[in-house]
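Okay, so here's the structure we're looking at.
Note that this complex is displayed minus one protein chain, with the remaining chains in position.
When the chains are written out, they are named A and B in that same order, and each has its own residue count from 1.
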Amino acid sequence: MPYPTDYRYTREHEWISVDGAIGSIGITDYAQNSLGDIVYVDAPKVGDSVTANAAFGSVESVKAVSDLFSPVSGKVTAVNEELKTAPDKINENAHATWIIKVELSNPAEVSTLLDAAAYEAFIAEETKS
Amino acid sequence: MRYLPKSDEERRQMLAEIGAKSIDDLFSSIPAEYRLDRDLIVPRQQAESEIVEYFRAAGQKNATDYASFLGAGAYRHYRPVVIDALVQRGEFLTSYTPYQAEITQGTLQAIFEFQTMIAELTGMDVANASMYDGSTGAAEAVMMAVRVTGRSKAVVAATVHPEYREVIATYAKHQGLPTSLVGYDTETGRIDLKALDVAVTEETAAVLIQSPNFFGVIEDIPAIAQIAHAKGALLIVSISEAVSLGIVRPPVEADIVSMEAQSFGVALSYGGPFCGVIAAKEQFLRQMPGRLAGQTVDGAGNRGFVLTLATREQHIRREKATSNICTNQALVALMATIFLAVYGKEGIRELAEHNLAKADYAAKALAVQSGAKLRFKGAPRFHEFVLQTEEAPAVWSGRLLENKIVGGIELNRWYPELHNCTLWCATEVVTREQIDTAAKVLAAQPVEA
Partner (left out) sequence: MTKTTDHSEARPAGPHTLGKVRPHPSQNEALLFEKSSPGKRAYKLPPLDVPAVDSATLLGAAVRKTPGLLPELSEIEIIRHFTRLSTWNYAIDLGMYPLGSCTMKYNPRVNEFVARIEGLAEAHPYRPETLSQGILEIFDLLQRCLLDITGMDAITLQPAAGAHGEFTGILLTRAWHESQGNARKKILIPDSAHGTNPATAAIVGYAVENLKSNSDGGIDLEALARQVDNETAALMLTNPSTLGVFESQIHKIADILHTKGALLYMDGANMNALVGKVRPGDFGVDVMHLNLHKTFSTPHGGGGPGSGPVACKAFLEPFLPTPVLVRSQDGPKGCPDAGDWEDTNAEPTADGCPPLFRAPILKPDGERVGDTEPLSLHPFGGPLHWNYDRPQSVGRVRAFYGNTGMFIRALAYTLANGPDGLRQTTEDAVLNANYIRKKLEDVYELPYKTASMHEVVFSDKRQAARGVKTGDIAKRLIDYGFHPYTVSFPLIVHGALMIEPTESESREELDLFIAAMRSIAREVEENPELVKTAPHSTRVSRLDEVQAARKPILRWRPASE
């Protein structure tokens, strides 16, 4: 599956899509595939702060929990309410399903993230090992 | 040895097939200096009849023919015989935790029924599959409130069972969870609402009360809830006498209920195994500890049940789990389920009414005849009451024992301010004759020299 080239990625399998000062954050297709059917998303509240590389919530399948790590620092401006009743939207289309939107406090952080090619190379390594 | 289904010949053959010279080969990874080279110091192997005889003799030493007015968190109720007839079926008794749902639908459906009945009785939205007992359930409920609110203090009523409070202190100590104690009104025996209002702050995660409380008094739950909720704290109601829910209104204003279900058909057994359970409002579901059985469908559309929301639990979440609990009280919860099925909607009310009636009669008989004072008359009670006697309890309790009666328990071991006070309980199994005898013996003149 092609990874959107205008997104940026973390080694913890989150993506971020930046529009002006706001970043939309979700998990990658690789992540949703590893997790299996997602049953619950534990997201922060609007107004909460997030810090780059720190956990801001978690996503659960039946048998596993994975922490969500923020690619950037900032303040949560929106939370995807649909995921409360339909967390499977992430499985259906991980790259089109944002979990939180964040107002970036340090936009320079985005350029330190992986681009699509680097991320694809990274997961190719992961799958090999 | 009669539990071991092998002959020595089979052992020899199996060893040969493994390629081992003797069984010692299979233990060679144990360094020689640690290997035990003597018998264990345990009694020699006993025949089944000897085992039965040993425990019978122990039982007789315990004496069975005493009338008892003991309560205080463990209650003697009649146990319908179908309970043991059913729980002793090997398919229930010797079955494992229902992780493999396809072959444990019996256990899972019974848990689902238990969860339903506990929710119905307590007025909560959801109940779990059991905790160890009421005391650890109360501690876990407090920790749950801490997780939910993100706050770090707890307020506990002094009328919560003293041993429950000790357990909470043990758990709280290492959680950075200071707990403060709120006293009781000496007229009513209920929690002091003014003191409670002062004690609860914006840092309080939970207010924990017990109702009926340790003195048998029913608390004013709506008033307490108002105080707790006004400051954003959760209200936890601990219930140690489950049968009370047959006639006492459920604590619907509570956020979490921690209950001891021992009264629902579980033998006293000198304090365990009992049956705790935690029930809560729907919104707190994901912070609940313990197992949960959920309804679902299979590939062919058949209804079935599975353990669910396991991501809260230790085997997945490990150090971030809602609790470290693994083994719970499943078979005991099954006893409670059967008990509740036997009594049913009408029976549990009738049973509770019988308990009310016996205790009401006992309180009057014991107080009036012996000149003792009934304490805490200003509030409603269930089936326990506190008597204050002129004579020291040590004196008259000996007299009662001579008459094969175990009277109420002395309270000053926990409440030194309650001088010469004892806590009495009269359930449906106590007879009028036993009550009348106890009253007479209690009222006897001080012991002649």
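As a convention for this text, a contact is a pair of C-beta atoms (placed from the backbone, for glycine too) under 8 Å apart; a residue touches a chain by one contact, two chains touch by 3 or more.
This one's a predicted model, so the numbers in the text were calculated from it and none came from an experiment.
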{"item": "Options B:K194, B:H315 or B:K440, residue touching the unrepresented chain", "value": "B:H315"}
{"item": "Contact partner of the left-out chain, one of B:D192, B:E241 or B:E428", "value": "B:E428"}
{"item": "Residues from chain A at the interface with the omitted partner, ascending", "value": "37, 39-40, 60-62, 87-88"}
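In this section, only the chains that are shown with their structure count from here on.
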{"item": "Where chain A and chain B are represented by their mean Cα positions, the distance between them in whole Å", "value": "45"}
{"item": "Residues of chain A defined as touching chain B within the complex", "value": "40, 42, 60-65"}
{"item": "Residues on chain B engaged by chain A in the complex (per definition of touch)", "value": "286, 310-311, 316-317"}
